[in-house]
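In this view, the complex is presented without one of its protein chains, the others remaining in place.
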Amino acid sequence: MKKSVFLGTVAAATMIAGMGMAQEGSTLSQVKERGELNCGVNTGLVGFAAPDANGNWAGFDVALCRAVAAAVLGDASKVKFVPTTGQTRFTAVSSGEVDVLARNSTWTYSRDTDLKLDFVGVNYYDGQGFMVNKELGVTSAKELDGATICIQTGTTTELNLADYFRANQMDYTPVNIDSNAEGEQQYMAGACDAYTTDASGLAATRAAFANPENHIILPEIISKEPLGPAVRHGDNNWGDIVRWTLNALIAAEEYGVTSRNIEELVRSSENPEVQRLLGTTDDLGAMMGLDAEWAKRAILANGNYGEIFAANIGEQTPIGLARGLNAQWTQGGLLYASPFR
Amino acid sequence: MSDTHAETVSFVRDTMLPSAPPPATQAGAVHWLRENLFAGPINTVLTIIGALIIWFLFSHYWDWFAHSVWNANSLSECRQIILETWGEGARGACFAVIRERWNQYVFGFYPPELYWRPTMAAGLLIVALVPVLFSSSLTIRRAVLAITAVVTLACMVALGSPAIWLGFTAVVMAGAIFASERNLSWLLPFSMLYPLMMIWFLWGGSAWGPIFILAGPVLGWVAWRLLAGRAPMIAVLAGILVTLLFWLFLSGPAAEDAQRLLPMGIEAVRSDRFGGFLLSVTIGVAGIAMSLPLGIVLALSRQSDMFLIKSLSVVFIEFIRGVPLITLLFVASLLLNYFLPPGTNFDIILRVIIMVTIFAAAYMAEVIRGGLAALPRGQYEAADALGLDYWKAQRLIILPQALKISIPGIVSTFIGMFKDTTLVTFVGLYDPLKSMSDAVRASIEWKGIYWEPYIFVGAIFFIICFAMSRYSMYLERRLQRDHK
Partner (left out) sequence: MTDVSASAHASFRPSMLIYDRRYRSLTFQVIVFILVMAALWWLIGNTISNLNAMGKSFDFGFLFQRAGYDISGTPIPYTGNDSHLRATVVGLLNTLIVSILGCIAATILGVAVGVARLSKNWLFARLMTVYVEIFRNIPLLLWILVIYAVFTEILPAPNAYRGDDPAWSMILFDHVALTNRYTAIPTLGMDNDPGSLDLGARVTVNWATIAFVVALVGGWFVRRAINAHAQKVQDRTGVRPATLWKNLAVMILPSLFLIWYFGLHLLPPALKGFNFTGGLNITNSLVVLWLALTLYTAAFIAEIVRAGILAVSRGQSEAAFALGLRPKRTMNLVILPQALRVIIPPLISQYLNLTKNSSLAIAVGYMDLRGTLGGTTLNQTGRELEAIVLMMLIYLTLSLIISAGMNVFNSRVKLKER
C-alpha cells in the first residue's frame, strides 16, 4: 500500500522522464511486462561491450544479453544496456536496476555468497596476466620485482596482484587507474612498467596498439578468472533462464547448430538432443516459463557460442583471441554444456 | 597704473601661445609604454615575465595549431596528412576527430533521425528565456530572436525535421518576434509552459502525459476559485490538495487511457540514449530551473522565526554543503534503491538531476541568505509599516532586492553546477568530457587522441560559462538603481 502511494508521488516525475518502473513479482514477468531486458555491461571495452558512434552496443557480453532477450522476449533488440562502472555493477544487480549483469565479472566465492549475486555460468575463462614493453627485457613476471604496475581499481585483479607479489616476496608500486582507456594511456606513456588485467583484455589492448610487436604478454597467468553473467540472488527461475540460454549457445556449437543452418536443422535434424534443444520434440521451454522455441531464437540472435566468439573477439577480429580454454571440451577446452534433457 | 606696471614688469605676454604637444616621453605610444609596461623595475620585470610566458606558449604550440587537420577519418590518416603536408618531424593537431564525432559529442547516442528534436528544444528554450533574460532591451531581443529563429530553422531543415514541426517552430518564432515588438508579457505563458514542453520534446512519448500533468494545476485553480469566496485559506489548501491528488492518482492512468483512445505522441527516446553535451545541458538546465526556487525556499526557511523550520533547513543545507557532489551522485546511483520500496527503479538521469539540484539549491540558499542579510533592516520595517503580510512583503519588497544583490553569487552557483555536470561520468553516464572521449578513444581509429577532445570540450564549456558570467555582469549593471 505504502508503495502505491509513493509510486503516485513519483508518477509525475515518471511521466516527465518518460520511463516505466514499478515492478513486482518474478524477474521473468517483470521483463515480459516491461518488454525489454535491462542488461548491465561495461562502459566501454572493445570486443566485450562498447557502444559505437551511434550508441549501438556490440561485443561478446552484449551478444549474451541479446540472446537472453531473444529467448525471453522474442526480439534480440529489446535490450536496454546499462553501462556500469566497476563500482556500480554489483549494486545495479542486487538493487534490481539490471536483470542480468554481463560485464566480464569474475565468479568468486564472496561475490556469489556475500554480495548476494548468483553467477549462472562461465562465458569466458580468463586469467590475469601482465603486458610489458619488449625493451624492458623482461620475460617472466618473476622479474618484475620493484616494478610499477598499472591496475584497475575495484577489480579482483587488484587482490590477485597483491597476493602474487606477496607470495613471491617481491615489491611493486601500484598505479591505480579508473578505466581501461586510462590504463592504456598510462602504459603507453611508460608511466608503468607493466599493465595487468585479464589476459583477454591485455590481448585486446595490445591488438589496438600502433605497433603490437613491441609489447609482450608474459607467460605467467597468476589467477583464474572465470567471467560469467550474474543475476540477483533469490530468483532461481530467472537464473535458470540465463544459465540455460548460455548453455544453449554452447551446446549449439557442440552439436553444430549455427544461425545459418538452424532453420534446416529444425526441419530435418535426426539428433534427439538437437531436436530437444530447438524445441521440435519436447517442450523444454515450458519448464521455465518460456515457449518451445526459446533456444532457437537465442541462437538465431547472434549465432552459437563459436560464432559469437569469432565475430567479436576471435582471431579474425582486431582483438584476435585464440579459443584456448574457451574451446569446446571435445576440442580440449573447458566449455561443457550440461545436457538438454 | 599701466605705466608703473609697464616699468616694473619687464615682459607681459599679450598673446596666448597655442598649447604645445607634450614631450615625446609624455605622450603617445612611448608614454603609454612607460606608464603601463615599464614603470619602475618591478613593473619591467613583470612585463618581461609576461612576454616570456606568451612567447613560450606561442613558440611551443603555434606549429601544433597551425598544422591542424580538420578532414580525416582516423588518427593515422591525420598523421599521414601532416607528414605529407608539413614534412618529416612536423606535428599537428587532429581536430578531424571533432568533425567526425561531432554528432556523438553533441547528441550522444540520440537517434540520428531525431536530432532535430533537441535542436528545436534548444531553439525554443532561448525563445522561452527571452522574456526572462532580455526584458529591457528591444535591440538585443530583436537580434537574439532573429538569430535564434534563422539558426534553429536552418538546423532543423538540415537535420530533416518533419514539416509539421518545422511549421510549429516557425509559428512560435514568429509569434515570439511579434510579442517582443508589441508586448513582451504575451510570451510569458509560453515561458511558463516551456519546461514541460522541453521535457516532452527531448524524451518524447505520449503527449497525454504532459497534458494531464498540466491539467492538475488547472483543476486546482478551479477548486480554488470555487471556494475562494467563502474561505480563502481553505481554498488555497484545497487547490494544492486537488492538484497533488490529481497528479498522484489520476494523471497516470488517465494519460494511459487517453493514449489508448486517441494515440497522440512522438517517438519516445530513452534516457540511455542521452550523452555528450545534450546530457550536460539537460542536467544543467533542469538543475538551474529547479534549484533557484528551492534555494529561495531554503533561504527563507533558514531566516524564518519558526524554530523547527529553521533547524530543519540549517541541517539540510549544512549537510549537503558538507559533502562532495560525487558522494551524492554515488548515493543516487548506489543507495537510492535501498531507500525506495523494493522493485522501484527510476531513471538514472532523473536521479542525477535531483541530486545536482539539491546540491546547487543548498549553495543557492546560502547565497540568497547573504542577500537577505545584506538588505538594510529598514526595508523589513518599512514593509511592516505598510501593513504588508509576510508573503506580500517578501514578494514585493524583500526578495526583489535580495535577489538583485545576490545575482553574482546565483550565477556563479549556476556556472559551478553546469561545470559539475561532468561528474556524472563516475556513475556511468556519457558526459562529453570523460566518458564520451573515452568512448571515442576506444575505437581503433581514434585510439590515443587526448588533447583535441579536451580542447574542444573545454572550449565549449568556456564559451557557455563565460557567457553566463558576462550576462550576470550585464544584469547587475541593468538593475543598478542607486547612484554611486
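The first chain written gets the first letter, and so on, giving A and B; residue counts start at 1 in each chain.
Throughout what follows, a contact is a pair of C-beta atoms (placed from the backbone, for glycine too) under 8 Å apart; a residue touches a chain by one contact, two chains touch by 3 or more.
Predicted model, so just to flag it, every value in this text is computed and none were measured.
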Where A:Thr43, A:Thr91 or A:Ser223 are the choices, the one touching the absent chain is A:Thr91
Which of A:Ala53, A:Ala191, A:Ile216 or A:Val266 contacts the chain that the document leaves out: A:Ala191
Residue in contact with the excluded chain [from B:Thr25, B:Thr327 or B:Gln480]: B:Thr327
Touch with the omitted chain, as defined above, among A:Gly154, A:Pro212, A:Gly289 or A:Gly324: A:Gly154
Had the left-out chain been drawn, it would touch chain B at residues 35-37, 39, 43, 46-47, 49-51, 53-54, 233-234, 305-309, 312, 318-319, 321-327, 330-331, 334-335, 337-342, 415, 419-420, 422-423, 425-426, 433-434, 450-451, 454, 457-458, 461-462, 465-466, 469
Under the stated touch rule, tell me which residues of chain A contact the chain that is not displayed. 2, 6, 86-87, 90-91, 94, 110-111, 114-116, 135-136, 144-148, 153-155, 158-159, 161-163, 166, 172-178, 182, 185-186, 189-193, 233
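Throughout what follows, only the chains that are shown with their structure count from here on.
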Taking each chain's centre as its mean C-alpha position, how far apart are chain A and chain B in Å? 40
Touching residues of chain A toward chain B in the complex: what are they? 2-3, 5-19, 21-24, 30, 43-46, 50-55, 80-85, 87-88, 91, 95-97, 179-182, 184-185, 188, 208-210, 318
What does chain B use to touch chain A in their complex? 76, 101, 103-104, 108-110, 112, 196, 199, 203-205, 209-210, 212-213, 216, 247-249, 251-252, 255, 268-273, 275, 330, 333-334, 337-338, 340-350, 426-430, 435, 438-439, 441-444, 447-448, 450
